[in-house]
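There's a structure below that I have some questions on.
Here the complex is missing a single protein chain, while all its other protein chains stay put.
Showing chain A:
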Amino acid sequence: MSTVLTDTVVLTRRSLRHVLRSPDTIITTAITPIAMLLLFVYVFGSAIDTGDGPGEAYVDYLLPGILLITVASGVAYTSYRLFLDLQSGFLDRLRSMPIARSAVLWAHVLTSLVANLVSLALVVLVAVAMGFRSGAGLLAWLGVLGIMVVFTLALTWLAVVAGLTAKSTDGAGGFAYPLLFLPFLSSAFVTTDGMPGPVRWFAEHQPVTSIVDTLRRLYAEEPLGDDVWTALAWCVGLLVLAYALAMRSYRRRTSG
């Protein structure tokens, strides 16, 4: 068992080096959401009414959606790096060595988790500089962190599936675009009240809305309601499904 751990640590360090040495991955993961934050708060923000009463800054409303977008754009690099490992024969080298096999995929997943948490921290810092404030206690923030971790793991395992099944480097990262679009059809940017019937129905029943609403309530110190269970069910359900799919694609890609 200890070799699983040490092998995972060694391989995680390796792919973290990849992250550190490719500044573009850091830039696109953190800068794009920050640019969106600036754009929506300072350009569109004045025209958006989130109806949350006086004193509520739009940046407070917007932040959870931006956090999800950060993760959705960050996980694409996992597909990309995994695909390169497959294509270059590096994965074959690892698989023909006496190492714990699960270490190979977990290293990529843990790297994604670390890299995304760093990007998320950067985004939160910028939001604070723009006036984001919260009086929430440690427990509420741990709740936010927990949801973000499970959400990141779920999307990362999806990214693993994409990386293992891709035919080209473009295809490996392409799966993330629909994920980036989902927040726009949710309560992430505006409340769902003003949306036309079918759009509103979709927005209120897709995972982003419940996750975003839960995060918002956590740091606004509001009662959580049922949304938290819906959000957790989506995150955990997605994680289990993505993990199972990833294991299946791994077996397919590495046998036959």
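In this section, a contact is a pair of C-beta atoms (placed from the backbone, for glycine too) under 8 Å apart; a residue touches a chain by one contact, two chains touch by 3 or more; residues count from 1.
Following the convention adopted for this analysis, contacts and distances are computed from a predicted model.
Only one chain is not pictured, and the protein name UniProt records for it, out of "Glycolate oxidase", "Acyl carrier protein", "ATP-binding cassette domain-containing protein" or "Ubiquinone biosynthesis protein UbiU", is "ATP-binding cassette domain-containing protein".
The chain that is not drawn here is touched, among residues A:L5, A:M97, A:V199 or A:A244, by A:M97. Annotation for chain A: contacts to the undisplayed chain at residues 3, 6-7, 10-11, 14, 17-18, 21-22, 88-90, 92-99, 254-256.
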